[in-house]
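What follows is a structure written as structure tokens; I'll ask about it next.
As you look at this complex, bear in mind that one protein chain is not there, while each of the others sits in place.
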Amino acid sequence: MHGNPTIVARDPLLKVENLVVEYPIGARTVHAVSDVSLEIARGETLGLVGESGCGKSTLGRAVLQLRRAKSGRVLFDGADLTALQGDALRKMRHRVQLIFQDPIASLNPRRRIGDIIAEPLVIAGVKDAKKRRELVCETLSAVGLDPALVVGRLPHEFSGGQCQRICIARALVLNPEFIICDEPVSALDVSIRAQILNLLEEMKQRFALTLLFIAHDLAVVKAVSDRVAVMYLGRLCEVGPSAQLFDKPAHPYTALLIEAIPVPDPDVRPAESVAVGEPPSPMAPPSGCRFRTRCPRADAKCAAEVPELRPVASGQYVACHHPLI
Amino acid sequence: MLGFVARRLLYLLPVLLAVSLLTFLIASLLPGDLAYVILGDQATPDKVAALRHDMGLDQPIWWRYLGWLGHVLVGDFGRSFRTGQTVLQAVTERLPVSFELMLLAELGALIIGIPLAIACAVRAGSAFDRFVTGTAFSMLSVPAFLSAILLIYFFAVELRWLPATGYVPFSEDPLGNLRCFVLPALTLALGEWPVLMRVLRSDMIATLQEDYIAMARAKGLKPSRILLVHALKPSSLTLVTVTGINIGRLMGGTVIVESIFALPGIGRLLLGSIYTRDLIILQGVVLCVAAGYVLLNFIVDMLYAVLDPRIRHGHA
Amino acid sequence: MSGPALLTIEDVVVELPTPRGNLRAVDHVDLSLGAGRTLGIVGESGCGKTMLSRAILQLLPKKAKLSGRVIFDGQDLVRLNAEALRRLRARGIAVVFQDPMTSLNPVLTIGTQLVETLQEHLELDAAAARRRSAELLAAVGIPAPEQRLSQYPHQLSGGMRQRVAIAIALSCEPKLLIADEPTTALDVTIQAQILDLLAREQRRRHMAMILITHDLGVVAGRADEVAVMYAGRVVERAPTPALFKNMHMPYTAALLAAIPKIEAAPHTPLAAIPGRPPDQTRPLKGCSFAPRCRNVGDQCLRSKPALTTAETEGHCYACFHPLKISAGVSA
Partner (left out) sequence: MATLELDIAEDVVVSPARRSRKLGLLFWAAIGWLVFVLLVAILAPVLPLPSPTDMDMLERRGPISALHWLGTDALGRDEFARLIFGARISLTVGLFAPIIGLVIGGALGLLAGYFRGRFESFVVGSMDVLLAFPPLILALAVTAYLGQSILNLTCILGVLGIPAFMRVARASTLTLARREFVIAAQALGATHARIIIRELLPNVALPLLAFFLLGVAVTIVVEGALSFLGLGVPPPISSWGSMIGEGRESLEVAPMLAFIPAIAMFLTVLSFNLVGDTLRALTDPRQGAL
């Protein structure tokens, strides 16, 4: 694919170029990520939204080289992560962190919270124990937990919300530049979810972070993102500023997603959903535009030709032969 | 499904080959020299050398292995220099005895184990459950040779109901045959049923907490159907795998039981070959038993694939 | 409400022994539901909504203790003997569970799981039951129903499996369907289709439905009446428009405010509810929401507010300092 259409004015901290990730299951291969390119500017939050099985989590893991890509490059602050191996890659790790969906499974059940948060410091080579303890306590207070009550305890003594705060502290203790949040609030209750979203926003300002926020809940993604990328079956179908994208979606799939969100207001009658069937399996994605099997606007061209991401409004790109705007 | 069978078959061949290699290598562990052992202590050096030559013992080991394997593949496992009988004859002669013993033992274990497992699963945590689980647990700690002695002491020595030893072929006197299999089969069954019961019980307890059982109850199905179809069927799959693993324990058990009860089976043949240092028979029997065990496990795997639709019908 | 209620729940209490002490999952709940109407039950995880539905279905775990009355179609299910209760199942009350992956038996075909229900309650021979099953699958929007009958659950997608579960639930024309978070495990586009299917079938069969969910958006457009639960108690119950527009219970308002809205601009801070979800093994003397409530007073800490009826008919709440708002949503 030629030059990157989602160019971002300021210097991009992260550039993903034509990333392809596939893995075998039995005799068949899963086309999890197919030729995805995107950029995230320093200090920006890019939302990545899509239904389960669209490959958004795989993309996040591939960017961090936790899953090897079949082809394509990942440039972080100019350095090509895909080319790095072993120690060189490990050295970059402290600049890039990851937060997971299930907070309780993200903490080793047999280690004390103090050790869990000190672990990144030990790995990064902070030898002085007193200094480590200081940093741990400082970061715990930053995420709203009292170090004295937390450091000596085991993960099972905390609620989901508190465990997620501990995971955020672990990610922040090394003062990273870039954090991938992979569905960080999906496993939490509504009341706790808002606490963690506010915490993430506050940490972003305080630590000057750049975030990739992955989720399936559009309202959550819109609440935290400057720009949003919509993904379907391994491909990006639309990228654009979040307010603009949700006001005037260009891709039929984005429109379908927005229309399907249950609105907490009795006056808004839920639109009678047109029967759009089920998403196909990532092991046998349809030819051309992968959404054509569920798209009311699909025609022969959609089946023949894979639509490229191209600009359709200021800063908004869409991969569709018959965009909505 | 066929892909699954083919893959498993393909996996089976190297295992069988490796088993034959390992069996052959075990023989080379012998301190000293096979020929010297065969001829006994009055062997003169040149006689030993002559025997070594015509047995090909002076050839490099891999050459001897290929030669030996060539013979094995055509069914010639070698001939015992003690009894003159070929290994194949000895094994095929005694196979029915061991097979009948194992079959009766496994049946016994299933007949005792399954109903108890279901009863305990339904009344999990009750006094009955704790009692049966406790008994099963302590039976696990009673080795086969121990229960054999106890059974002999009570039924043969004290009550004199059943023969302590001896064997009557089924063709001659079916009832007599069964009588002399009761104690041996019971000895093995007493060691097996706790394993089956515990696995099936814990699996049933887990299954009974699944959503689809709550759904079955919400559908108003009869409790018997819920238990014996909706709960037992998925749980019985783990039972099949456990029986596969247990065959190995059972085969080991036959060696002990056949020796105690003097049943002319493969186990006793194996022991005899060890006591009389008949190393050709020993090597042949070990190979046959191992090959049989691998094939039995293969059959159990196939049975599991046939029973579990998730494997039979592959992907979603 | 029109005519005698199809279902009335009076003073139901459910207690469960747990390693950390006795958990009162449902704490003196009263509800009623007319035939053909939909009651939404909303609450966060651990508020007792699922345990309440299991109490209605009499499908509580063996160790659970249940008290109070569950009067369905004139009969108190708690007093009913097992056999009578069993015959009522699927014909009177049916249920759809949350996770389609685990609510169908993995080793039985779709056909078997449908036919066995039909043959249990309706005098149908095998062929008729199989034909009826294919019709039911078609009615819930499953393509090529004949082939599906011989397929196993793992061969279908999540959405399809939930449709099969609905077909099974509706197979014996129940008067009441309890849908326990029917779409929580599904993607938003599939969720919309399943909720439409449930609404359509309910209208067509004039069936009552209890829709249990944690998502206020789901009940907003689909329930005639909504009950909000917190720590095992119903803290507010009202016709849907009144609940959204004129709520009295601070928890309801806080819950609505905490949800990110699609129409809100990016980066608008969310009004998070402080504190931690209630721990019902250590029930508080006063109102369970007191530690997290903005309108908390000292009376709230001392005693539990009873469910009092508000000015509009059918609207009641459990709070000493209710919100006095006529329209819009308070901060």
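Read from first to last, the chains carry the letters A, B and C; within each, the first residue is number 1.
The criterion applied here is as follows: a contact is a pair of C-beta atoms (placed from the backbone, for glycine too) under 8 Å apart; a residue touches a chain by one contact, two chains touch by 3 or more.
Everything numeric here is computed off the predicted structure, so don't read it as measured data.
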Margin query: Among B:Ile114, B:Ala144, B:Leu162 or B:Ile280, which one touches the chain that has been omitted from the display?
Written below: B:Ala144
Item checked: Of A:Leu107, A:Ala169 or A:Cys237, the one touching the omitted chain in the full complex -> A:Leu107
Next item on the list: Sort through B:Ala124, B:Val242, B:Ala262 or B:Leu303 and give me the one touching the missing partner chain.
Entry: B:Ala124
Check: Please identify, in ascending order, the residues of subunit B that touch the omitted chain?
Finding: 14-16, 18-19, 22-23, 26-27, 29-31, 121, 124-125, 133, 137-138, 140-146, 149, 152-153, 157, 201-202, 205-206, 209, 247-249, 251-253, 255-256, 259-260, 270-271, 274, 277, 279, 282-283, 286, 289-290, 293-294
Next item on the list: Name, in rising order, the residues on subunit A that touch the hidden chain in the full complex.
Entry: 61, 64, 66, 89-94, 96-98, 100-102, 105-111, 119-120, 123-124, 144-146, 149-150, 153-154, 156-159, 162, 167, 170, 195, 198-199, 201-202
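The criterion applied here is as follows: only the chains that are shown with their structure count from here on.
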Notebook entry, point to check: In how few steps can one go from subunit A to subunit C if every step must land on a touching chain?
Noted result: 1
Note to self: By raw count of C-beta pairs in contact, what's the busiest chain pair here?
What the structure shows: A-C
Next item on the list: Report, in whole Å, the distance between the mean C-alpha point of subunit B and the mean C-alpha point of subunit C.
Entry: 53
Next item on the list: Quick one: which residues in subunit B touch 2 or more of the other chains?
Entry: 315-316
Checklist line | Residues of subunit C whose C-beta touches two or more other chains | finding: 157
Next item on the list: Please give the residue numbers of subunit C that touch subunit A in the complex, ascending.
Entry: 44-45, 141, 157, 159-160, 187-193, 195-196, 214-218, 220-222, 240-241, 244-245, 254-256, 258-262, 264-274, 276-277, 292
Notebook entry, point to check: Can you list the residues on subunit B that touch subunit C in the complex?
Noted result: 210-212, 214-223, 225, 229-230, 233-234, 237, 307-310, 313, 315-316
Notebook entry, point to check: Along subunit A, where are the residues that touch subunit C in the complex?
Noted result: 51-52, 159, 161-162, 189-195, 197-198, 201, 216-220, 222-226, 242-243, 246, 256-270, 272-273, 275-276, 278-279
